[in-house]
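Structure first, then comments.
Just one protein chain is left out here, and the rest sit where they should.
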Amino acid sequence: MRSAQSTNCPSDRMYVAPRSSRLWAGFVYILFFMIYAASFVWLLTYLSSSSPLSHRSDILFTYAVLPDVYWTVGLDRLSAFFALIIVFLGLIVQVYAWGYEQKVGGFKGFFEGLLLNAFIVSMLLVVLARDMFFFLWAWETMSLLSFVLLMKKGDEPAVAKAGTLYVIMTHTATGFLFIMFLILARLSGGSTFPEMAHMRFYIPPSLAAGIFVLAVIGFGTKAGLVPFHSWLPEAHPLAPSHVSALMSGVMITLGYYGLLRIVYDLLPPAPLWWGILLMVIGAATAFLGILYGLTTSNIKRFLAYSSIENSGLLALALGSAWVAKAWGADELAGTFIAAFFFHLIVHALFKSGLFLGAGVIEHVTGTLDVDKLGGLMRRMPDVATMMSLFFATMALIPPLAGFTGEWIMYRSYLDLLRVSPDVLGKMGVLMPILVLAFSGMMTMGLALKHFALIFLAAPRSKEAQTAYPASIFMRLALYVVAFFLLVLSASPALTYHLSASLALSFGLMPREPFFTEFFPLWLVTSIPVLLLVFITVRLKFGRPKVVHEPIWACGISPHPHVQVTSYAYSQSLALLFKRILGFKIVYRRVSSEQVDEDVKKYVPVRLFHQSKLKDWAYEGLYVPLARYIVRASERIRRIQSGNVQMYLAILFSVLLLLLWWISPRFWR
Amino acid sequence: MMNELIRLVWITLAQAFVVLFFSPLFNGVIQKTKALRTGRWGAPVVQPFYDLLKWFKKDVTLAETHSVLTVCVPYAVFTLMLLLNMSVPMISTAVPIAWLSDVFVFIYVLATVVVLLALAALDQGGGFGALGSSREMMLNFFIEGALMATLLVIVYAGGTESLALSIVTYGKVTNLGISYFLLLLAFFLLVVAEMGRIPVDNPDTHLELTMVHEGMVLEYSGRYLSLVMWTQMMKSWLFASMFVNVFFPSWDLSKALAAFLIGQSNYETVSFAGTVLETLLGTIFLLLKMLALGIIIGWVETTFAKMRLFKVPQLLGAALMLALLSFLASLTP
Amino acid sequence: MLDILAWLIWLSTLMLLFVRYLHQAVWVVAGTSILLSAMSFVLFIETREGGLLIAALLTLLVKAFFVPGYLLRTLQKVGRPLETVRYLGRMGSLLVGLLLSVIGGRLFSTWASRLALGPLNGPSTPSLEHTTAMGRALGGTDVLMTVALIVLLLGAFMMIDHRKVLMQALGLVTMENGVVLLATSLGYQMPFFVELGIFFDLLVTIVVVGMLSYQMIEALGSMATDRMQRLKG
Partner (left out) sequence: MNCVLEAGLLIAIIVLPFVTASLAAMRALSASRDSVQIIGASVLLLLTLFAITLLFKRSGEALVLLPGWLALDALGAFMVLLIALIGFLATLYGIPYMAEEFRAGRFSSSAYRRYVFLFHTFLGAMITAALMMNLGLLWVGIELTTLISALTVSFYGRPTSLEAAWKYVLMGSVGLTLALLGLIFLFVATTNVPELQGQALDWQLLHETRNLLAPNWMMLAFVLTLVGYGTKAGLAPFHFWLPDAHSESPSPVSGVLSALLLNTALLGLLRMLSIMPDTLLAEAHTLLRTIGAFSLLFAVPFIFVQWDIKRLLAYSSVEHMGIIVLALGAGGVSGTFAALLHMFNHSVVKSLAFFSAGRISQVYGTKRIAQIKGAVHAMPFVGGVWMLAMLGAAGTPPFNVFLSEWLIMKTLFTEGHVVVGTLMVTAVVLVFAAFVTVTVRMLYGTPETKEGHASPSEARGAGGVPERATRLLGGTSLWMGISFVVLAAYVLIGGVVVPSSLTTLIRWAAELL
């Protein structure tokens, strides 16, 4: 146990609340760990034992809140799948949180532990809900709890702003869902999903289209689809890391859960244009999402942008499935659905791993700004290794699972290209392929940048120099994620079978996996060749005589500040996409006091550089809307002028109006 | 069965030899052409090979701040590039490593090589490495996108997802017409870009304003530099050979000639000796084509000026557009 | 007789729009109330309904004596005669009052006469003539009703037009006068308890209003509503 008395920076970061005061929080974590562990095992057996073709939407039980308002709970394979991911991340988070929340003890720790788990449970309730009331209840509770968790650091103005933006946007989206469900209820006359499902084929196409659009807006906001994404890069980075992991890993995918549930259970079969709409939105999201990630230097913010991108990829896969289905290629549609689930699993794993890792870094250095990090590879090689695995998965480096998911999509697109009936369709199919390629390459570059800036080269600041070893519990969580990710990469067929069985429960039979041999073949070819090369070089030229020298820095002695910064690294691309990004660069001279003494001697002209990224959806849509509402409100508010005569005049004139309204019956 | 295995081993060895040995020479041909065009005699064609050997023998100087990545990456990229070279048909229609020749795997492994190099460039903590790395990733973004489009056209025409098969069959597809020429142009631009040649990059410069690839490897020395440079040469070789094999195929010629020389009229069932002969002939044809390409590239390098870095995406965008147009042209007979 | 009383009430209401000083207005209200009371009394003589007598007495007691007395006491506490202030000025207010009376008169008189004549819309619409004792007793129902509605209208206008707190209170009283007049014209037969309750209520209202205006003079030094526009938005 470390003491809290010392005041200098690293020890403050290392402060741990007395163990006795953390007992209550620990109790919560252990309790929920056991609950999740049990449900994890149970869900796995359920998924492996139940038939993929078993009836969907089985209702387990019903609780009447009011005589005609129910909580209906059910479980089918789709729910079980999402529940599995939630429970798995829940397990990891319990371990991680114990290490992450070291400073909080006593009742506060207990309360925060409960809040965290309430959030996880609310996500579980979302996937278990089988009627609209309970679904919306759980959905909104989930949003609200994540907001409360986010507001833990609410004293920082940025967090307060982000939290407000988040909760307002998500609530607005839920408003769309309210309308959607209520229209559905009006059409079907029922409120539970099975009741609504009975009527799905009688919904007229135009109304179905309206419902679909409402669902896309409502669920798309949670999933961070463009142009409803503005909250995501603000909110995800500011939450505590394990909450970010949960939000990015599962919560955004629950948007897709909702969409799947609506489209496959409650609406008539999807026509072609639904698929095209989702594909276009998905493509825009994937590309813009990662493009916005270009200029940020905050790791978690970058990860949030990457979440937007991956969410776009999921939308792309889903939309493609509908397009394939509409073109009569059922097998392809099934494969797309399988790819969707495959990518979902992989993304949940690597993204939560990355967020947890970012949390570790924040914990040990006190900063998330990559421009202040560097050289952490030597201080924490194990974290660096695992993070390299996560980053590589994110960057679609071939034998890893991230690539495999993308590969399935690529191959399916190639087949879709052949299936598509006309030239327009073929050219259209090229679009997602190119989007996949371009966003993939951009992700690669950004993943490598962030990894390098955090872990490689020399530390850029005192914080990075004085990083202390992270708590074993946090690292344990990372180990577990990394282990599972490796398993997934080594045997993608396992995941694919699960995904395929889910696609099967939508009545679509995906094709057999073509990539089962990939990982072993990779190993048996590349490792021997590598060894061969290495041994040959060694045998021929012997051990190298290595001399360590400072790097060449144009004749002066190098300084950590000379190293590249996050923005500098991607400036060339950022400048090329200046138009799309609405990007502005501000240079200004700074007074000499503001410049670090060390830097002063290397930088002859002191320039301050600031890049401003403009999110067009936020600046062009939401800010004007909010401004308009406020301005209109101010105008309307003038009616309440304080003048009682005016009030009375309004009262009497409205009375006369109402009397005039009913007057026809008297003048007849 | 046994026969097949022996044949595979032979082709693997032959192709590995061709790749490893001739890729520096291809570089040498270009250098020689440039020298001649600029009125110099220049270094001998085998000079790049000598350079590589020289670097292998030298001691290594590394940055103080480097990590284990710096020493691992050269071996890794060398291996991967070699594997990539083995996954496309080069001297005969047979492919040593078939599983890597799926077009998407191919592209992503290629990108992995770039990523690893860029990572190693950042590992040393120098300003120039980072500069090169940054530029390389920017170019890579456009190159791989255009490459994806171009290879897709080839693969689509081939009716399979395997790049290796499509490279063989693309030339056989008749009535390509305008599509063929458009794609040829697109692919040529890509070859230039992937090789890091003028007008995209200038491999001869060490000026921070212009260099891309050279910047990345600035901190390397000794055997590591040699491996990295060799990797780059193999990359050039890979694309150049793909280019000539796709657009100017000679498989049937070498096969028929081999069958004729050995006295078999039916060249579907060539014996082992026939295979050897076929690969030898294929090698000769390949070298001839590559010599021509090398001269053309050398000629281009001395004729054009290097583009401004921010203009390069336009060039690659043109390649992408050409590929798309070619695709469209192939759809409409 | 009733008609004359009704027109007198109308005249006195119009006067409220024209008076210069607050205490004069209170006297006018007292006069109106006496007229109202007289009307009830006349009706009582014609119909011999006990309720009307009580109504007459209560009106006299509460509205003619107690309320004006209370208000005058409040005014006396100020110690100086307070002027009325109107948005439209005295003449303007009077003109608008006349205009309202004419328009309202035309609208309401046709309506009221139809009402008094018999079934209008369907079988279940009551015809006042044969349902209420009052209806049988009255010839001038439509005039009474018209005047009642006009008085209501004028009361409402007064409250909007005047800028002194007390005058607004008097406007309220005027409106209530209108309601009472209307009730009378339609055949006042509310249960006794209810009637008592309503009068009690009126009493308390005026007391509260008086208390408030007194407090206001103490706190604000004025009864002008212009001073009372602090609570906005």
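Order of writing sets the labels: A, B and C. Residues in every chain begin at 1.
In this text, contacts are C-beta pairs under 8 Å (C-beta built on N, C-alpha and C of every residue); 3 or more make two chains touch, one makes a residue touch a chain.
None of the values given here were measured: they were computed from a predicted structure.
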Query raised in the report: Of the chains that are displayed, which are in contact with the missing one across the whole complex?
Result: A, C
Query - Full-complex contact with the absent chain, from A:L43, A:A97 or A:M151 - result: A:M151
Requested in this report: Could you list which residues of chain A touch the chain missing from the display?
Outcome: 65-69, 133, 136-138, 140-141, 144, 151, 154-155, 157, 160, 163-164, 167-168, 171-172, 174-175, 178-179, 182-183, 185-186, 189, 191, 629-630, 632-634, 636-637, 639-640, 642, 644, 647-648, 650-651, 654-655, 658-659, 661-662, 665-666
Query - Chain not shown, touching residues in chain C - result: 120-122, 124-128, 131-132, 152, 156, 159, 165, 168-169, 172, 175-176, 179, 182-183, 186-187, 189-191, 193-194, 197-198, 200-201, 204-205, 208-209, 211-212, 215-216, 219-220, 227-231, 233
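The working rule: only the chains that are shown with their structure count from here on.
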Report summary line: Max Cα-centre separation from chain A goes to chain C
Query - Chain whose Cα centroid lies nearest the overall Cα centroid - result: A
**Report entry** Mean-CA-position distance for chain B and chain A (Å)
**Finding:** 38
Query raised in the report: Whole-Å distance, chain B centre to chain C centre, using C-alpha means?
Result: 102
Query raised in the report: What whole-number Å value describes the gap between the mean CA coordinates of chain A and chain C?
Result: 69
Query raised in the report: What residues on chain C touch chain A, complex-wise?
Result: 87, 111, 120-121, 156, 159-163, 168, 225, 228-233
Query raised in the report: chain B touches which residues of chain A in the complex?
Result: 374-375, 377-378, 395-398, 403, 406-407, 410-411, 414, 417-418, 423, 426-427, 430, 433-434, 437-438, 440-442, 444-445, 448-449, 451-453, 455-458, 517-518, 521, 525-526, 529-530, 533-534, 537, 540-541, 544-553, 558, 560, 562-564, 568-573, 575-576
Query raised in the report: Which residues of chain A touch chain C in the complex?
Result: 637, 640-645, 648-649, 652, 665-666, 668
